[in-house]
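Removed: one protein chain of the complex. Kept in place: all other protein chains.
Right, chain A next:
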Amino acid sequence: MEPIEQPIINKVTNTEDPIEIATHDFSLNWMLLKDSETGKVLWEGKEDMSIPGQVHIAEVPKSILECKSVSRTLNFSSKRALTNFRIVQRVMFQDQLLEGWSFKFGFVIPNSTNSWEQVIEAAGEGHMLPAEMLSGNVLIQTDFYDENTIISASRVRIFYV
């Protein structure tokens, strides 16, 4: 997992652009947000969150902002073997990058279902914006690549309720 370098981020001009999907052999099955200390599920997205051009909505309890660590899970399937699979994820606040990662998985087994869970420690007190300010302004962008070809993408807008 590496922090994304700035130049890549600058390429994203319109964050809600529909993305042309290179293959239908890939599907994003579900996403999950949990309080990783208690294991409590805070949000679960069961629909396919990778429908091109669509921004999905997630209503997450405000209390997530007080969690010491949060776990995010993505579950995805691929019909084809992928040789150099990677995920680039960005958490945007309006046009500003709050967090960004890229994770290289490498090989993906044909006809497999896989998951990736990230446990992230909170930035700590004083580093968090209030829920009212964040709500509706946070967009989680997830792009799935095989080598340099984008194979799927997901846009989820977060509301803190």
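In this text, a contact is a pair of C-beta atoms (placed from the backbone, for glycine too) under 8 Å apart; a residue touches a chain by one contact, two chains touch by 3 or more; residues count from 1.
Basically, contacts and distances are computed from a predicted model.
*Asks:* UniProt names the one chain left off this complex as which of "ADP-ribosylation factor-like protein 3", "DNA-directed RNA polymerase III subunit rpc3", "GTP-binding protein YPT52" or "Phospholipid/glycerol acyltransferase domain-containing protein"?
*Replies:* Checked against "ADP-ribosylation factor-like protein 3", "DNA-directed RNA polymerase III subunit rpc3", "GTP-binding protein YPT52" or "Phospholipid/glycerol acyltransferase domain-containing protein": the hidden chain maps to "ADP-ribosylation factor-like protein 3".
*Asks:* Which listed residue (A:Glu66, A:Glu117 or A:Glu147) would be found touching the missing chain in the intact complex?
*Replies:* Of the listed residues, the one touching the omitted chain is A:Glu117.
*Asks:* In the complete complex, which positions of chain A touch the hidden chain?
*Replies:* Its contact residues with the unshown chain are 1, 36, 39, 69, 71, 77, 103, 105-109, 111-121.
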